[in-house]
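What follows is a single structure, written as structure tokens, with notes after it.
All protein chains of the complex are present and in place, except for one that has been dropped.
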Amino acid sequence: MSADPFRWTPEHEEFRAVLRKLTESRTPLACAPAPASADQRERELWRAWADELGLPGLVVPESHGGAGFSRLELAIAAEELGRAVAGGPLFASAVLATEALLATGPDAAAAEILPALAGGTSVAALAVVEESHRWAAADVRTRVGDGRLTGVKHAVLGAADADVLVVAAREDAGVSLFLVEPGTGVEIVPLAVLDPSRPAARVDLTGAPARRIGVAGEGWPAVERALEAGAVFLAAEQVGGSRALLDAAVEHANTRVQFGRPVGQFQGVKHRLADMAVRTELAAAAATWAAWQEPGTDTARLGAAVARAHCADAYLETALDAIGVHGGMAITWEHHAHRYLRRARADLAVLPGPAEQRRLLETMIGTGV
Amino acid sequence: MSADPFRWTPEHEEFRAVLRKLTESRTPLACAPAPASADQRERELWRAWADELGLPGLVVPESHGGAGFSRLELAIAAEELGRAVAGGPLFASAVLATEALLATGPDAAAAEILPALAGGTSVAALAVVEESHRWAAADVRTRVGDGRLTGVKHAVLGAADADVLVVAAREDAGVSLFLVEPGTGVEIVPLAVLDPSRPAARVDLTGAPARRIGVAGEGWPAVERALEAGAVFLAAEQVGGSRALLDAAVEHANTRVQFGRPVGQFQGVKHRLADMAVRTELAAAAATWAAWQEPGTDTARLGAAVARAHCADAYLETALDAIGVHGGMAITWEHHAHRYLRRARADLAVLPGPAEQRRLLETMIGTGV
Amino acid sequence: MPLDVTGLGLDALAARVRAWLEDHLPAHWRDAALTGDRHALAAIARDDAVTRAWYAELGDSGLATAGWPVEHGGLGLAADGVAVVADELARLHAGRPMSDFVGVALAGPTIVEWGTDEQKRRFLRPLALGEHRWCQLFSEPGAGSDLAALTTRATRCADGDWVVDGQKVWSSFSDRADYGLLMARTDPGRAKHRGITYFLLDMRSPGVEVRPLRQLNGQSEFGEVFLTDVMVPDTDRLGRENQGWAVAMTTLAQERSGLSGRPGVGPGRADALAARARDTGAWDDPLLRDRILRAFVAERVLQMTTVRAFADLGRREPGAEGSIRKLAHGTLDATLGLLATEVEPGGAVAHDPADGDAEAALDAFLSGKILSIAGGTSEIQRNIIGERVLGLPRDRDPYADVPFAERPRG
Partner (left out) sequence: MPLDVTGLGLDALAARVRAWLEDHLPAHWRDAALTGDRHALAAIARDDAVTRAWYAELGDSGLATAGWPVEHGGLGLAADGVAVVADELARLHAGRPMSDFVGVALAGPTIVEWGTDEQKRRFLRPLALGEHRWCQLFSEPGAGSDLAALTTRATRCADGDWVVDGQKVWSSFSDRADYGLLMARTDPGRAKHRGITYFLLDMRSPGVEVRPLRQLNGQSEFGEVFLTDVMVPDTDRLGRENQGWAVAMTTLAQERSGLSGRPGVGPGRADALAARARDTGAWDDPLLRDRILRAFVAERVLQMTTVRAFADLGRREPGAEGSIRKLAHGTLDATLGLLATEVEPGGAVAHDPADGDAEAALDAFLSGKILSIAGGTSEIQRNIIGERVLGLPRDRDPYADVPFAERPRG
């Protein structure tokens, strides 16, 4: 490892400032819409992100119509979106599906659709998990026959809005990835979700026409690459969420008066906020370090697993702590706290969670990485 | 279960008061001896317990020279001894070894030595665990041949002071219990211990003459009965230790002034003490409930496992919290806190600990008990 | 006609209550309870005619208010006897519903202790018979944990009656209540605890408006109550003018104690969780299994503590010790709520809308945090334990003795 430590550049800071301004002006925390009514706003925000900032193509090489940035810029975007619990297809399409496509080479079929994804005019979804709800190659049972897929994909993020699905399916050579367009042989069944800002659906494939991308039987490494990027993205997003919660809780503690003084003067509240700050600062360091590693390397795998293991638990604890600090108001529907709580809990399950990451780390601990 | 809830009687309260007076006068917390120099005092205390209160024979039936009391009285004794982190052979001899002997019927060989144990003129030790350090019948490898035992027993509490050893060994019929006297074929190797108030030794058996007690191959249920009683005893002892720590910490918080006020006024300290109190009150209720059940029944097994699982962890947490409340002074050798910390940590390992108890409860959860 | 339970031990009391219920509870109700038929029980709960008749009969027997003095229609039982009665009623789902908790557990004892003879006559019997529903009007948006900082004003008119203006919040079942336990400031010139008066407010009075408050789990158990020029006769004042804080202490002690459940050690939520985990396969994960077993231990320990608290109480009134159980209960509830989701496939976070198990799990998760806030936050419980149980020095409001009107506003 180089002795030169990572530092954010002035360009990074500027990117962050622009993003925050855009995101906060559209979904200010104070008057955040109830999740269910957020659809229209989110569509507008997505257009703004795409047209003004090129977020959907952030990590797509310029040769494929993207901006060719690194995961550091992606982490900045994630953090700012996480602050506002912003919805939209960025995570499902621009991170999970796009990273999987890029990891195939990208091969010709992937390269064909990447410019539209990078431009935000088309969105994709990655369909991997099945009945077991586990991200494991062995659990992929969707079969290919005559260029058609048959199987059931569970909890597919962003499936209902997707123009194209990237589907993991099993053939004789092993697990491969396929492109499937909604239509014949594809039924998309919306699911009830804890976190309404991240809609998910079941995808029933009954002989859906499909095009293979990448080499037959070599699809799983691409899924793993998407999971690595997804872990970094989620970690950064959770840092943003934690920071927003901490800021709002500090603001409350400084202004709410009980027993003749601001509640932040009581150590019961002050120390809880300090613990939130500790957790969040550690999370920020871990997310940044993970984003700073070269994708696909040992340290990237380690960083992604460590960051995801820490940040996901830290976010849930911080969301619960924030409710404790705000007290009664935070258990109402109108207060922002439960949107973060829902997101934090849902995040544990949308990709392999902290327990799975620690299991992954069993193979890395003590190996010198 | 009867609707009549358990209540301590005036006789119980009197027994407790006498015990506390005796124990505190001999091992007052404020000038407690450093563990290593406590031997002489503990021998005197043991004589006083035996002669004045009959503690060694508390649960031994009157027909075998004991007082014929129940586990409730034993729990009172345990709590009071635990307050002072008192040493001596009570736990090893009067609880573990004696309960194992009683569970054999007691058969004739056991009945022969019970009066001396009950009178405190002789002490015993229970030797079960071997290299694996697990309390499991399958792990008993000490063999019997020609009425002689060969094997190695690890971490035997009170072995060095014991007049007789109750040893679990394997014969063709299964695990049986044997009486072994120190001497030929018995080497007792004292071990270094974290908690000097509970000395332990390794027992090397090389053809040691032994008398079987109870039926061949039916020794393990007697060990389990000793473990059940031991779990209840430890739980109550830990309640006593927790209460002593809480009392001393509250006293400190009321008198130590920092930043112009008693430190107990700061919520950082106040809430920590409140958490200690919650844990301790819950522990006391669990230990009492467990002691109140009829030995050997389903509810006794449940109560013992639940109490041990809660009280052992609660005690360690409380010992650590107490050090936090006392601050710097508590990390010195002279302060009482580390004696409790040592006891609390050692307690996790002297019998199956909380993790093993929870594993045991796997078979009881959801069965209607 | 009150049941005669004089001189009975707890076991005999249990037998007496069981026999009485055997004779009186409608057979279809009893059968539904004993067979655990949830649908039938829900239908009974919705059948006003049946429940009204039953609560009247139950109230007449004294069993609905077993802790009240005999002269007010109770059985004069101590806490342990009350618990036995509650257990027997619970066995047959025959007790008063949760929405009557404020009336039976809080309003009743408070009126018994502080009410005039006329107030006792007016309120206690209808309460016992299930004719009146009550809510609590203590909390305000600006005075959460610091209850005594309330600003709802009650101004005395020339005729001695009162006009009340202000806003209350976190009032359970206020939309259905006939009466409310109201604290209002009657003298802002006095220090904050010393200028409050306690009233029994007729919720049908003009100027009372109730708006349901939607909770984070989407349900509406609480309401906001707006009070605009509400006339309250002086005969509805409970206790003396400006001494309402002392009256409220009675209510609050009952509340802390009452929220933590009935005594009894046996299968609970963790057992159900284990059963569900076995069904979904989550039980195969040793880490999750251990966390369920930790919750199981915590639940049983809390049950054992409740048993002991009732036994210890004997004839004593519930006190600050209730905070110990409330704190433990709050922690356990949050743990069980999270675990409920973890045993469901995919954590229940994305599921078939018709999947009732998933919905229930998510509700348990979202509701899990409510208990550590409602009825006094965990911080407040820790203060109570530290100060009243352990005797640590209080951290006083620096303006505690300043006239309320002169306090700085936050």
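First chain written, first letter: the chains are A, B and C, and each begins at residue 1.
The rule we apply is simple: contacts are C-beta pairs under 8 Å (C-beta built on N, C-alpha and C of every residue); 3 or more make two chains touch, one makes a residue touch a chain.
Every value quoted in this text rests on a predicted model; they were computed, and no experiment measured them.
A.B. asks: List the shown chains that the missing chain touches in the full complex.
C.D. replies: A, B, C
A.B. asks: Pick from A:V18, A:A108, A:A138 or A:V278: which residue touches the chain that isn't shown?
C.D. replies: Looking across A:V18, A:A108, A:A138 or A:V278, the contact with the absent chain belongs to A:V278.
A.B. asks: Using the touch definition up top, pick the residue from B:A48, B:L72 or B:L194 that touches the left-out chain.
C.D. replies: Touching the chain that is not displayed is residue B:L194.
A.B. asks: Spell out the interface residues on subunit B facing the chain that's missing from view.
C.D. replies: Counting over the whole complex, subunit B touches the hidden chain at residues 129, 131-133, 154-155, 191-195, 200, 202, 255-262, 266, 268-269, 320, 323-324, 327-328, 330-335, 337-338, 341-342, 345-346, 348-350, 355.
A.B. asks: What residue numbers in subunit A mark contact with the hidden partner chain?
C.D. replies: Touch set of subunit A with respect to the missing chain: 1-7, 246, 250, 253-254, 261-262, 264-267, 269-271, 273-275, 277-278, 281-286, 288-289, 299, 302-303, 306-307, 309-310, 355, 357-359, 361-362, 365-366, 368-369.
A.B. asks: Contact with the hidden chain only, please: which subunit C residues?
C.D. replies: The list for subunit C reads 286-287, 290.
Just so it is clear, only the chains that are shown with their structure count from here on.
A.B. asks: By Cα centroids, which chain is closest to the centre of the whole protein?
C.D. replies: Centre-most chain by C-alpha means: C.
A.B. asks: Suppose chain centres are the mean of their C-alpha atoms. Which chain sits farthest from subunit B?
C.D. replies: That would be chain A.
A.B. asks: Can you check how far apart subunit B and subunit C are, centre to centre, with Cα atoms defining each centre and the answer in Å?
C.D. replies: From the centre of subunit B to the centre of subunit C is 41 Å.
A.B. asks: Taking each chain's centre as the mean position of its Cα atoms, how many Å separate subunit A from subunit B?
C.D. replies: Distance between chain centres, rounded to whole Å: 51 Å.
A.B. asks: Touching two or more other chains, which residues of subunit A qualify?
C.D. replies: 266, 268
A.B. asks: Please set out, as single numbers or ranges, the residues of subunit C touching at least two other chains.
C.D. replies: Touching at least two other chains: 379, 382-383, 395.
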